[in-house]
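For this view, one protein chain was removed and the others were kept in their places.
== chain A ==
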Amino acid sequence: MWGIIRQKVAAGGGSPVARIRPVVSNLRNYSSAVKQMMVREALNSALDEEMSADPKVFLMGEEVGEYQGAYKISKGLLEKYGPERVLDTPITEAGFTGIGVGAAYYGLKPVVEFMTFNFSMQAIDHIINSAAKSNYMSSGQISVPIVFRGPNGAAAGVGAQHSHCYAAWYASVPGLKVLSPYSSEDARGLLKAAIRDPDPVVFLENELLYGESFPVSAEVLDSSFCLPIGKAKIEREGKDVTITAFSKIVGLSLKAAEILAKEGISAEVINLRSIRPLDRSTINASVRKTNRLVTVEEGFPQHGVGAEICASVIEESFGYLDAPVERIAGADVPMPYAANLERMAVPQVLCFLYDSSIDGCYKFLVY
C-alpha cells in the first residue's frame, strides 16, 4: 500500500513498468500546443519577467548568480540584472533567510532560493516565526511578500538527508501559502503568482521535473500570465475514481490513469497545484462525482498531504464515498541509497495500479 512492489504481483502482471521518471506525454488535455518548454526554462522566464516588471523583486541564494544557479534556474539573470539584484550568498541558510525576511518587512520582494528544501530546515524558524506569523501578530502592519523556492522531495540516489518532502510540514502553518507545480504552465503561472503575492509563499519544485518539457500555449507565454493560488487543475477527467497528486506524482498518476483506462476504469486526476490553501471544493466535487478517492504523494505517509485530503473528504463528502480512501505515499523509512531500495521507497506506477486502483476497481465491481 505504501508503494512497495510485491514480488508475486510484479511477476504476474506482465512487464514491470516501475520507473521513477514519468513518461513525457504531450497528448491529452492541453490546449493547442504551440511550443515545448522545459520546466527549468519556465521558471527562468517567470523570474526574468517578474524581475523586469517590478524593481523591488530580487533573487538571493547559493550559487544563483555567477554559477547561473545550481540547477540553472537562474541562468542569465545576474548578467541581466546585476549583482545588486541577483545575490550569491554564503552557505548560511539561517542568516540569509532572515535577511530576506527582513528585506520583505521593509517592503522589498525577495525570492530566496534553497538549493534543496532539505536545507530550509536550517532556516525554518525564519520561514515560520519571522515570515508566516508576522502579518497576524502585527495585525496587518507587517506584510511579508517573500517567496522561498527550490527543489523538494526525492531526486535520484541522493540519500536520506537530501530526499525529504516538506509539503506537509509547511502546509500545516497558517500564514504560509504552499505551491507545487507540475508542468511548465504550472511553473510559470504559479511562480508569477507567488512573486506577486503579498504573503510568504513556499514554492516546492522538483529536481527531476526541471528537464521535462511540456507544451505551452501563447497565453502561457505571455508575460502577464498568472495562475490563481488555491485552485487545483483537473488534468484528466474521469468518473470512476479520483486521484489527487502534486508535482512529479501528477505525471505518474496520468500514466496510471492511462493503464486504468485500458482496464475500463476511468480515473479523474487532480493536479493539486496549491497545497495550502488546498482546493477542497474541487477535490470534494470530484469525489462526489466518482465516489472513490486515492491520494498519492512522494512524502512520508504519517501526517502527510494525503492524510489532510482524506480528512477533508470525510468531513465534507462522507456519504458519497463508496469505499475507504486509499493513501499512497513514500515508504515510512529514511530514503535509502541503493537504486532498487530507492525505487521501492517511492510510489511507482505499477504498484500504484495493482495495490490500490485494482483494489478500488475490485470494490467498484463488488459494490
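Going forward, contacts are C-beta pairs under 8 Å (C-beta built on N, C-alpha and C of every residue); 3 or more make two chains touch, one makes a residue touch a chain; residues count from 1.
Methods note: contacts and distances are computed from a predicted model.
**Student:** Just to verify: the chain that's not displayed, which of "Fe-S metabolism associated domain, SufE-like", "pyruvate dehydrogenase (acetyl-transferring)", "Septin-type G domain-containing protein" or "V-type proton ATPase subunit D" does UniProt list as its protein name?
**Tutor:** When "Fe-S metabolism associated domain, SufE-like", "pyruvate dehydrogenase (acetyl-transferring)", "Septin-type G domain-containing protein" or "V-type proton ATPase subunit D" are compared with UniProt, the left-out chain turns out to be "pyruvate dehydrogenase (acetyl-transferring)".
**Student:** Pick out which of A:D54, A:E79 or A:D125 touches the chain that's been left out of the picture.
**Tutor:** A:D125
**Student:** Of the residues A:G76, A:G95, A:G157 or A:P336, I need the one that contacts the missing chain.
**Tutor:** Here the residue in touch with the unshown chain is A:G95.
**Student:** Touching the absent chain in the whole complex: find that residue among A:V86, A:A104, A:L176 or A:L190.
**Tutor:** A:A104
**Student:** Contacts of chain A with the missing chain: which residues?
**Tutor:** 58, 84, 87, 89-90, 92, 94-108, 125-126, 129-130, 134, 136-139, 141-142
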